[in-house]
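All protein chains but one are shown at their positions in the complex.
And then chain A:
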Amino acid sequence: MATLQSLDIRRRSASTETPPQVRQAPVEVAKLIDVSKCIGCKACQAACLEWNDLSLSQPIGETNGTYNNPTDLTPASWTVMRYAEYENGDDLEWLIRKDGCMHCADPGCLKACPSPGAIVQYTNGIVDFVSENCIGCGYCVKGCPFNVPRISKVDNKAYKCTLCSDRVAVGQAPACAKACPTQAIYFGSKDDMIVHAEERIADLKDRGFEHAGLYNPPGVGGTHVMYVLNHADKPSLYSGLPDDPSISPLVSLWKGVVKPLSLAAIAFAGVAGFLHYITKGPNEVSEAEEHEADKLAGDKRA
C-alpha cells in the first residue's frame, strides 16, 4: 500500500541491488498487543478502516453468530479481532486476539515475492507492500506463515497492515494503538516493548497465569508485532495463532535451489526452441488441427 516515503529500506523483494544505506538505521519499532488488557472493542479495527480510508471498500456483511466481523481479514480489513471460547477446567476464558500482519524480521512474503520492490522491509522493521510494483500473483499469501495478505478482486493487488508506516515515518504511533482505549496496544522501540511485556507478564503470573509470556516467534526471526499471552505455552488457543511459525519450505525451495534451476530451464526452453526453428523450421498448423481446435473452443463456450 505504501509508496516512496522517508523510511530507509533494508530489503526489497526479488532484488539483488543494495538499497540506499547512508542514513543511520533508526531503532527497530514494535507493536505490543497485550491480550490481557484487550476488551475486544474493535476500536483498532475502526481506526484502521478510517485512517487508511478503507471503510467504504469494506462491504457490510452479515453475522455468522460470533463477534468476528468481518469474519476474516480482507483486502480492506487489515486487522480483525478474533474471539475464541476456551474452557479451562471449570473456568471459561474468552480469548480475544487482534489479528493482522506480524511484520516478521524474516518475512516469508518478501522472500516469496517475485516482483522487484513490491514488498520492502524498512530498517525500522516494518514490512510494507508497494502497490505500484505488485503483480497480484499471490505468492506472498503462500509465503506468509500467518495467512495475512489478501488479494483484492478490484485491482488484483495484495494488501495487508502497513503498521501505519506513513504515521510511523512522521513519529506517530499506528492508528490502532492511538485508538485503543485500554492501552492493550503499545507501540515503541522493540527493546522497550520487550521490557514493558516483562512487567505485564509478571503481573499475569501473580494472577495465576503461570505460562504467561511474550509471543515473538524465533521461526521467523522474531516479529515487530508481538503479543503478551496468558497462555504463551499454547498460542494456538488464540484462534489458531501458529505455535511455532516458520516460512514454508516451498518458499526456500523457490528462492533457493529451484530458482537457478528454473532460470536454467527457461534458458534451456529458449535455446531448444531456437534450435528447433533452425533445424525443423516454423511449426505449421494443419487445417484439420484448426478445425479440431475450433470445435474444442466451441464446446467450452457452450
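FYI, a contact is a pair of C-beta atoms (placed from the backbone, for glycine too) under 8 Å apart; a residue touches a chain by one contact, two chains touch by 3 or more; residues count from 1.
Here is the rule we go by: contacts and distances are computed from a predicted model.
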Missing subunit (named according to UniProt) among the choices "SusC/RagA family TonB-linked outer membrane protein", "Hydrogenase isoenzymes formation protein HypD", "Cytochrome bc1 complex cytochrome b subunit" or "Formate dehydrogenase (Quinone-dependent) catalytic subunit": "Formate dehydrogenase (Quinone-dependent) catalytic subunit"
Residue numbers in chain A that touch the chain omitted from display: 36-43, 45-46, 49-50, 55-56, 58-67, 69-70, 77, 85, 87, 91-96, 181-184, 200, 203, 206-207
